[in-house]
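The complex is shown incomplete by one protein chain, all other protein chains being positioned as in the whole.
Up next, subunit A:
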Amino acid sequence: MNDDVQRLPVVTDQDVVRVRQLVRTVAVAVKLSLVDQTKLVTAASELARNTLVYGGGGEAEVSRVHNDRRAGIRIVFADQGPGIADLDLALTDGYTTGGGLGLGLSGARRLVDEFEIETEPGKGTTITVVKWCR
């Protein structure tokens, strides 16, 4: 069950900043701890930049979620880019096709509680992450 879905385009550098700010605002509203806010905003920054740089742009969707025990935040990053051919490789620390550090994807996975990738070559990539309050 979820409410308050907010969508942002991820098409420019400035949009990546806006995603960080929106995620921070919602993380504060959901009362994540300061360290967990920092982890989630950092993960969102990595994934939004990947959406922009590799996915050719896309969209981020931020929503408050809750199960019977806890509140949390879900963020979905979606693009219609080239997709990721070898997921295991892409999730390896240090693997990059763009001259980065290759830490964005693998690092973001470590920083959240739930991490799911759907990707198909030629169709695009959708990454869903969730962070729960402790």
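What we mean here is this: a contact is a pair of C-beta atoms (placed from the backbone, for glycine too) under 8 Å apart; a residue touches a chain by one contact, two chains touch by 3 or more; residues count from 1.
The rule is short, and it goes like this: contacts and distances are computed from a predicted model.
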Record-based protein name (UniProt) of the chain missing from this complex, from "NAD(P)/FAD-dependent oxidoreductase", "Coenzyme Q-binding protein COQ10 START domain-containing protein", "STAS domain-containing protein" or "Acyl-CoA dehydrogenase": "STAS domain-containing protein"
Identified contact with the non-displayed chain, of A:41, A:62 or A:127: A:41
Candidate in contact with the missing chain, chosen from A:5, A:29, A:85 or A:101: A:101
Touching residues (missing chain, whole complex) on subunit A: 13-14, 16-17, 20-21, 24, 34-35, 37-39, 41-42, 45-46, 49, 93, 100-101, 103-104, 106-108, 110-111
